[in-house]
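Heads up: the structure comes next, in structure tokens.
Excluded from the complex is one protein chain; the other protein chains are retained at their positions.
Note that the chains are named A and B in the order they appear, and that numbering of residues resets to 1 at the start of each chain.
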Amino acid sequence: MERDLGKPLFDLVLLIASAAAFVHASALPNIDIVGDLSPAFFPQLISAAVFVLATPCFINDLREWRSTARGDHPVGHRRAVAQWLLVVALTLGYTLVFERLGYIPSTAVFTFCCVVGFTVTSGGLSALSMGGKVKALAAAALFAVVLASSVYYVFTELFDIPLPG
Amino acid sequence: MKKLLGTLTLAAAVVAAPALAADYPTKKIDMIVPFSAGGGNDTFIRALQPLLEKRLGEDLVIRNIPGGGGAVGMSRAVSSRADGYTLLAASNAMLTLEAMGNVAFTHDDFDFIAKVVEEPYVIAVNSDGKYKDLKSLVSGATSDTPIRIGSSGVGSSAYITARAVADITGANFNLIPYPGGSEAISAAMGNHVDAVVLGGSELRSALKSGRLKGVAMSYAERSDSLPDVPTFQEQGYDLTLTVWRGIAAPKGTPEAVEQKWVEAIKQIVAEGAYDKTARNLGTEVSPLYGEKLDEFIDHSAEVMSAAAGDLAK
């Protein structure tokens, strides 16, 4: 089995988050209504339950992590992480410029970066000759522009769904 | 798709009208509905959409921006460019949000173009229940067990009206908020609450089917749409409120734009093109423009903020 520190770490995050949520919930204001439980009742109940359930998970996962031999990551792990981060970063960037740049430019740039980004991280681009590189970039650009403008047209004109102009 | 279907189904109602002479509008107009599709505000404007498009000669694009009980959509409308291409389907909700103190804008940040329809708030009981009229509700509520009154969510205009009813009658009402009008109606039909306070259009089918019985409504005088329901006024309580729906624009919208809209709506009203739909939706066409409208809005805002009382932050 692969040694993964993330597993116990995620449990730890849950423990901390549930404790923080519990404390935060205890500061919620209340309005007295006959028979009503307070607004803080459920958030506190749930965060306490998460804390109780996550504790054994954390202990288990930590034990499992310590007992698993330290091994090298499988081939391509670094590339996988890079691709994962690429998608998160691009999606975040896309959200940031979505309304500011307008639909077609932001979507075209996002799509282009996604496609080219995957080619780069997987080492596909450096394997290509100069002409091949230009061709690959042109194909990605074409795909991006066609996708963005056709989607924009279909949704705003045919489906009447408003998108940032 | 809409156009395609229109042709497919030979629906004569959606024919594009010839372009109008004046400059405005030259492109599509965004109409912000600060609620999700299917609510009273949304149905009101969608039913009006084809009529308006015909008179304005441009497409209306309805944007449902529902967050925050209307707060997100209205904030968006306030901060849009006042060029007449972003308008708001306005209603009482704006005034209740203002009264609750949850939002950064007030009704003064808008130019009100027109009030188109209105409906009363109605307090209704189960027809088979033990309370038959407002008097028995009020007197029943003074004993040990308070009367359970259902309404829509805390802070909604119906909920605040329910509080106003409780205040003005002095009765011991246990106000139970439901997520929306339909949940409250089903609770009243199932005898899980003793009465509901809601807008007349939400209650329309329940009243028409005889499941629920209206015991008082918030118009100044009786209405043709609910001839059997007495007003609060005639039962001795000074409460006059209406649920209104209309069109508003961000402050500073050009006079010409406003005129264009007022003309279009006046025309629709004069032709009676919207009367039947409005009636079917449980509302009445009762247009108001200009200064009279501003006075009306100011007055409603005062009543709402008084009723919100200690609920407000």
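FYI, contacts are C-beta pairs under 8 Å (C-beta built on N, C-alpha and C of every residue); 3 or more make two chains touch, one makes a residue touch a chain.
Definition applied: contacts and distances are computed from a predicted model.
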{"item": "Name per UniProt, for the chain absent here [options: \"Glycine cleavage system H protein\", \"Serine/threonine protein kinase\", \"Paraquat-inducible protein A\" or \"Tripartite tricarboxylate transporter permease\"]", "value": "\"Tripartite tricarboxylate transporter permease\""}
{"item": "Chain not shown: contacting residue from B:L56, B:V122 or B:I185", "value": "B:I185"}
{"item": "Residue ranges of chain B at the interface with the undisplayed chain", "value": "1-2, 4-6, 8-14, 36-39, 42-43, 46-47, 49-50, 62-69, 71-72, 75-76, 102-103, 145, 148, 153-155, 174, 176-179, 182-183, 185-187, 189-190, 192-193, 201, 204-206, 208-209, 211, 276-277, 280-282, 311"}
{"item": "Residue ranges of chain A at the interface with the undisplayed chain", "value": "6-7, 10-11, 14, 21, 24-25, 28-31, 33-37, 39, 42-43, 46-47, 49-50, 53-54, 56-57, 61, 76, 80-81, 83-84, 86-88, 91-92, 94-95, 98-99, 107, 110-111, 114-115, 118-119, 122, 124, 143, 147-148, 151, 155, 159-164"}
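Criterion: only the chains that are shown with their structure count from here on.
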{"item": "Chain A and chain B, separation of their C-alpha mean positions in angstrom", "value": "40"}
{"item": "Complex interface listing, chain A residues touching chain B", "value": "34, 158-160, 162"}
{"item": "Contacting residues of chain B [partner chain A, same complex]", "value": "1-4, 30, 61-63, 174"}
